[in-house]
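A single protein chain has been omitted from the complex, and every remaining protein chain is retained in its original position.
So, chain A:
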């Protein structure tokens, strides 16, 4: 038990603490973004990073050359995409945990990412040789796959009326496994090693394809998703106490779950389409944030988004720079960090 808990009644209120944490996280995000742009195969001093960014933002004549190319065309969009995807995963994780009323649920539990993966892999493998594989085709196919699995899970979960959490999870797991089977089959059909590598890299998540053009859609999706969830923050709190409690507080639990499922599925679909399936972030970030600022979603949602953003920018930087010879899939890094953290949290929970 921590000292803060022992000092009953004298600890700072969670609202005050949340403000502090939010400020610290915002600072950390700026720092992480700066480092992410600075570090890499070619290290660029932090001051130069900001000089290039300053030139670009103020519209003054950019210094042409490799530094400008590396900073503005390669690393800044990638770092921003990492922040956007991380924020999105934090939000989706928080919402899904409320949706299925389990603090250790994962956004990928509902089968959406399996559909997205199948779509992407189908295009990579079947569309190979058409020169279409790593262009616009893969994200679009991934999103289409996400929508298809969303429709399937929805159709199964809504039967019986209540849109019950357990039914939703079981439908998600079943559909997810079903689609993963097809994905595995397709990978076996892959023509050459190059293709298989491309597929695996994508399945484990990567932000390597980030460009400026790609940022707008996920940024808009995350912003809209956040608004949709934040507006329902009080209702999410009520839902966690149970369906009957929610009903007694004037919240229709079935309707709220339908809305949540739609929002989280669409957002997950967009995220997976631009970055592949990045595990553990959506699972761990809300859980850790809950331990720090408590369960009230009015605070939890923005802080989970911020934490997810900081975490994924940092993790992507590690994925890019850890090995000299090649880039690690980001999902490998999140798993290596995430699994021990998860075990630590479980241990902590048992001790209580």
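Throughout what follows, a contact is a pair of C-beta atoms (placed from the backbone, for glycine too) under 8 Å apart; a residue touches a chain by one contact, two chains touch by 3 or more; residues count from 1.
Criterion: contacts and distances are computed from a predicted model.
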Chain excluded from display, named as in UniProt, from "ABC transporter ATP-binding protein", "Cytochrome P450", "Phosphoribosylformylglycinamidine synthase subunit PurS" or "AzlC family protein": "ABC transporter ATP-binding protein"
Listed residues A:42, A:241, A:262 or A:346, member touching the removed chain: A:241
Omitted-chain contact residue, chosen from A:187, A:209, A:249 or A:336: A:249
Residue touching the undisplayed chain, where the options are A:75, A:167 or A:232: A:232
Absent-chain interface as seen on chain A, which is shown: 5, 8-9, 11, 13-14, 101-103, 230-232, 234-235, 237-238, 240-245, 247-252, 290-291, 294-296, 298
